[in-house]
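Here we show just some of the chains, and they stay where they sit in the whole.
As written, the chain order gives the labels A and B, with residue 1 at the start of each chain.
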Amino acid sequence: MTDAPGDGGAPPVVVDLHPACTAAEVEPDEYYHATVNGVVDYGLFVDLSEHVSGLVHESTYDGGTFEVGDDVVVKLTEVRENGDLSFELADLDDYETVAREHDYDRVAADDVGDRVGDTVHLEGEVVQIKQTGGPTIFRVRDETSAVPCTAFEAAGVRAHPRIEVGDVVHVEGVVEEREGTYQVEVTAIEVLDGEDAADVADRLDAAFAEHAEPPETEPLVDWPALEGMLPELRSVARTLRRAVLEGRPIRMRHHADGDGMCASVPVQYALTQFIEDVHQDEDAPRHLLKRLPSKAPYYEMEDATRDLNFALEDRARHGQKLPLLLMLDNGSTEEDTPAYKALDNYDIPVVVVDHHHPDPEAVDPLVDEHVNPYLHGEDYRITTGMLCVELARMLYPGLTDELEHVPAVAGLSDRSKADEMSQYLELAREAGYDEDFLHQIGEALDYEAYMLRYDPGTELIYDVLNVDGDEDRHRELVPFLANRAHEDVAEQLDAAMSHVEHERVANGANLYRIDVENHAHRFTYPAPGKTTGEIHDRKVEETGEPVITIGYGPDFAVLRSDGVRLDIPTMVAELNDELPGAGVSGGGHLVVGSIRFVPGMREPVLDALIEKMAEAELDEELHSAPKR
Amino acid sequence: MTDAPGDGGAPPVVVDLHPACTAAEVEPDEYYHATVNGVVDYGLFVDLSEHVSGLVHESTYDGGTFEVGDDVVVKLTEVRENGDLSFELADLDDYETVAREHDYDRVAADDVGDRVGDTVHLEGEVVQIKQTGGPTIFRVRDETSAVPCTAFEAAGVRAHPRIEVGDVVHVEGVVEEREGTYQVEVTAIEVLDGEDAADVADRLDAAFAEHAEPPETEPLVDWPALEGMLPELRSVARTLRRAVLEGRPIRMRHHADGDGMCASVPVQYALTQFIEDVHQDEDAPRHLLKRLPSKAPYYEMEDATRDLNFALEDRARHGQKLPLLLMLDNGSTEEDTPAYKALDNYDIPVVVVDHHHPDPEAVDPLVDEHVNPYLHGEDYRITTGMLCVELARMLYPGLTDELEHVPAVAGLSDRSKADEMSQYLELAREAGYDEDFLHQIGEALDYEAYMLRYDPGTELIYDVLNVDGDEDRHRELVPFLANRAHEDVAEQLDAAMSHVEHERVANGANLYRIDVENHAHRFTYPAPGKTTGEIHDRKVEETGEPVITIGYGPDFAVLRSDGVRLDIPTMVAELNDELPGAGVSGGGHLVVGSIRFVPGMREPVLDALIEKMAEAELDEELHSAPKR
């Protein structure tokens, strides 16, 4: 037995080995804390860590009685040739304990494939936890990649229940290859904290920040107004790429019309490519990206509730992070705010790219990023589709050739009167699209949006828009669908036109009104809004004069104007004052809008509305676009 | 060749070995039935069982001609040192055959993990059969646990097609470990019958009965009326726990309102815990438990058809048992019986816990258990939520702390006037909930029930009710949702109130009527029933007098009363007599109800209804709760 050193200097140091320490981390003549794990005639077997143990020979101490489990202090006397360690017991009156962390060589996740069969050490963030019928699988991501780490407690029982998604961990385990994928069978896993965790987080953060940075792109056309918005789009691209890198799902909600499709489909396509690259898994886009058409022109509470519910279920079931919500061609208005507030209690960032007249005061406090041409002194003429084609090119390089015709479709669909439309049309023409065919694409998109209802119909829409689609089929499909749409519109108008009522109102405009529920087929294409728009377009063409058209049903009215300035929000406010009990709501902007009311008050509401329109200011510049 | 023994005593015994018998079960000098499986120069190879075979040396018989497949009788002459068996042919004129069963040491399912690599014998019930692309997996449960047993016939081909779910079997097989789970690779499987099967069934039954026994609980509050119902709730708890143990799925249908949520969510939570414990599989609750809000206040034929269809598909696809149907805060009335009858042709037990006015004569013959305070001389004041919190505590111990505030929410939601509400409120107050916040929870539940429609929205509702939810989020989410609900109600009433018509009817009560389809927004929260209720509440407050409110649409009317005794079933019966061709149906109780009629007869129905109400008896004690 070693006695305490006689000198009166500093007390001796006793090392407390981390359980993961190996024999490479001990040295002769050091003192260690140890635990007795065997008592034999010739001495004691002691454990210093999970991997370090040895013998205290009986001859080195006076044969006191020890039991398995006793804590002792030992001194390492010899490391034998065969690696065995010999100790002697230490009897120190006074000492200082110093912890020794396990020193390990960290392996990058990307490199585990070179270490099959070896014990390795990984540091990273737990991005997913999946309980199988057998082991628990922790997906651990470091700055290079993500690796599944399997731990087994009992069949179907969650191993290491304290470890949660988002924890920064150190994993020790053996690399295995299983059907060509690599995984680490966990021997130890510990949550890192303090400096260690900060180091890992910093490395991840730096790697993500670098990787999230969008590629440099030049805009497709020369348009200063658009260029002014590019920095904001780059920021959105950065946010979306970062979400992908962090394994956060993206839930995309978009207006279900032509421009909304032209906005969302390129972004979907670009994100799909980026997700496949990052996660090296063909199934990953299905889990990490959803595109969902919205039935209303704003984010309804029911949709938000459903989105939140799905997100929470996915988190509970698959250990997924809560999603980022990306609103496209929707989301800029005050009507969107109740839904945003519902999500506000959860970790769900919201990003909006829209070109409808925004209400930044209401919206901005609730969303993380908000891109809208009106916030730059521009207007709807920069359509969301135009913005999102630029966004898609920032999300994933190399898509330009496939997307060159899309902004023109977006512009035509939303009747953009921008001078720069000619550049987009020229770009599309060079890609083989004449203006007539671009129009047809827009009509085909609108028709399919109706037929698909709430289904994104990705493959079908890819063919219609010719984004990652089949060119030949695209060329056949678009005229067929556009033609179907034409025929259905013609049939609807055949029934409706003879019931359109005309009057010339005080300001000189032609006012047309039609009961679209009573004089058009219900539950078929085109829906009342589109039917009203088509009637309006015909009347504008027929008369060449200022025209207002009202298509109404039992509890709604769709409004369209050419050459008359309608301040719809003000009219709605006034109607509410004048007609208590009519429950009027709705919105729109200058030349297009819609209102709702309770069915029993339809007549007074319509009468009052028309009276207001009769006094609205004429303005030759105004044409009814974008449709809503 | 052995000749028949010469003495005239009892004929010799020839043993017929069970195919599973081993060499340990044969003895020299015994006769055995055997089958020739090889003919060689020097003798015959014979099989006595799948594991016992040996040689009949040519020298021991006179060289008669034999063919493979011949049945012979042999006598065991020697067991050689190397284990080989030598036989001689027996030529017995007369003998008695005795079957010898295979003797084996049964291993408990719980212990197979200790026997990896060994051949073991299991006895138990087949609780699931799953066909994979490779082997067939039989899940066999004994009194300790369940074990997957894999049998391979050909890729994707059902092995042992005669074995069905519910069979009691003896499995012989080799224990394997696969990713930390144990399974038995079947070498033989046989259906047990007679005494053997009965033994297994008895063991299972005893084990299940013991395990199914609910823990002892004390009710949360001191309430004799409630206590009288505890034995029935214990019985329901026993039935549900037993279903879980037997692997029978539970399909829960509940009224989609505040009390219905307060009833079903704690039961869902408790059952989820219990299922996870029993099946040691985090995915098991998803397969074995579904909570489904009902759109109507009774069990509709369409819902029953859908439930049955799902159950049959699950059985066909996953080999699952048919479910138990648990009706909560719904299910006690005659309107539920057609749906019950549709299920009656299938093995689907039905258990009802409800507090709406019951019709035991119609319901009881069709359900297995029926708990309802009215059947104990009590009434709606013991809400289903109060009952089900007690039930949840019996289903799984240790949940009390998490559920203490729930009965108070249930009582407030259904306006329970029970004196004991004060105890529940006190209990909730101690848990940190003031009455105002409890009200808000009820309103938030009602609002989310509307927004979620047919989706249970489990994770979201857990947060709203703070059952296994996030406390901080709960505290933020509830006021937000309650406030949204308030605003939506206010908007609806803004439109509606000015269209409410008033008259004072013969019995002195104030009668208010409103066309809720015409003077309220459609397809938004609050729905017509709730809108009517809110109008009614305002009028009760305003007048302080007896009030009847009728909210009607094209083919329905919602009825509410305070201080007037409405016998709605009788009124419906009378209306049907007086107005043939009006197709009146519906129900309710004293102060709340709803009726339906054909649209073309609305006016006469409403007129006749109001006439009857004008003569109804006043009763100050009556207040309109619970809502329906």
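Following the convention adopted for this analysis, contacts are C-beta pairs under 8 Å (C-beta built on N, C-alpha and C of every residue); 3 or more make two chains touch, one makes a residue touch a chain.
Nothing here was measured: the structure is a model prediction, and the numbers come from that model.
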If 2 of the identical subunits are displayed, how many subunits does the entire complex have according to this structure file?
3
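Basically, only the chains that are shown with their structure count from here on.
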For chain A and chain B, let me know how many angstrom lie between their CA-based centres, rounded off.
37
Spell out the residues on chain B that touch chain A in their complex, using ranges where they run on.
178-182, 279-283, 286, 448, 451-453, 455, 457-460, 463, 473, 476-477, 480-481, 484, 491-492, 494-499, 515, 517-522, 525
Residue positions on chain A within touch of chain B in the complex are 131-135, 150, 152, 154-158, 301-302, 305-306, 308-309, 312-313, 315-317, 338, 341-342, 344-346, 555, 580-583, 585, 596, 598-601
